[in-house]
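Since the structure comes first, as structure tokens, the remarks are kept for the end.
With one protein chain withheld, the remaining protein chains of the complex are depicted in position.
Presenting chain A:
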Amino acid sequence: MRRQLRSRRAPAFPHSYRYRLDDQDEVNQNYLADEEEEAEEEARVMLVPDLEEEEEEEEGEKEEKKEEEEGQGQPTGNTWWWKLQIMNEYLWDPEKRMFLARTGLILVIYFFFYASLAAVITLCVYTLFLNISPYMPTFTEKVKPPGVMIRPFAHSLNFNFNVSEPDTWQHYVISLNGFLQGYNDSLQEEMNVDCPPGQYFIQDANEDEDKKACQFKRSFLKNCSGLDDPTFGYSTGQPCILLKMNRIVGFRPELGDPVKVSCKVQRGDENDIRSINYYPESASFDLRYYPYYGKLTHVNYTSPLVAMHFTDVVKNQAVPVQCQLKGKGIINDVINDRFVGRVIFTLNIET
């Protein structure tokens, strides 16, 4: 139908390939010629008063043709030249003096289409932000129960080092030192307040007001503070490992029952670890560090730490250690997640 229209107008396009295409079509067309089609054709001519549109249509067909041509894949060199010509024509149509004639308009249309979609999604995201508090996450159940992480963190939970070779443990020391910079007593005293222990540090001010943070001084860690022993015990084969509980906005341990840390050999002989010293000695996270009010207002919040000082561990053998949080409301036996309420690492101290 459409093809007939075009073939009739073919002389307007003096390009040899077009004639060839039309000849093929003519055959088809005649073959399928039908009286009804004639009537339809007239109707169509009336319905398409805009030549420009018709032009577009042809461009579309031309492209389709090209695809077909490729599909058939005639292996003659001539065809390639032919295709190149079509391609050339497609990119720059000298008749209409249009660059990327069809693609151009399509691109414009799509540009507007996508622009309006972008507007829609922006509107949606904007509504989303209107409905989300910047201070308090909407849901916290996925981040509960709290996870546990240890320092030094070296992309692995195996602490392998040789006491007599500082190179093997130096990076732990550097890591710990770096981590504890924020806990320096001077800094803590300057920034944070010394709040009463044994109770929540509740600040019931407006949501958007800045909150104060409790001090957690490096010196609380005693032998593991790196103040007395700058090697955190690594040089003597008695490594310090710091344990912290993941921050959760609004999380409060059970009142009167601070979360405790206890470590033991995970698998194997219980006596592989003969003694561990905990700092602070209570081996617990004091209630005054809770609740956490979120990054935006609780700017200087310092996570409480518990340091484990493995003072007497079997040497020259890998000892799997599991440190668990204990306390009401603490879950430490999730099978899928080995970092919820507990942490497992191995110590392999060589002498």
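One rule holds for everything that comes next: a contact is a pair of C-beta atoms (placed from the backbone, for glycine too) under 8 Å apart; a residue touches a chain by one contact, two chains touch by 3 or more; residues count from 1.
Here is the rule we go by: contacts and distances are computed from a predicted model.
Its record in UniProt calls the unshown chain "Sodium/potassium-transporting ATPase subunit alpha", which is the match among "Sodium/potassium-transporting ATPase subunit alpha", "AP-1 complex subunit gamma", "Vacuolar protein sorting-associated protein 16 homolog" or "Nuclear pore complex protein Nup85". Of the listed positions A:L227, A:V265 or A:L296, the one in contact with the omitted chain in the full complex is A:L296.
Only one residue in the set A:M136, A:M191 or A:L227 touches the chain that does not appear here, and it is A:M136. For chain A, the list of residues touching the undisplayed chain reads 3, 27-28, 30-34, 36-37, 44, 47-48, 53, 56-57, 60-61, 63-64, 67-68, 70-71, 106, 109-110, 113-114, 117, 120-121, 124-125, 128-129, 132, 135-140, 142-143, 147-149, 153, 155-157, 244, 246-249, 292, 294-296, 298, 301, 334, 336-340, 343.
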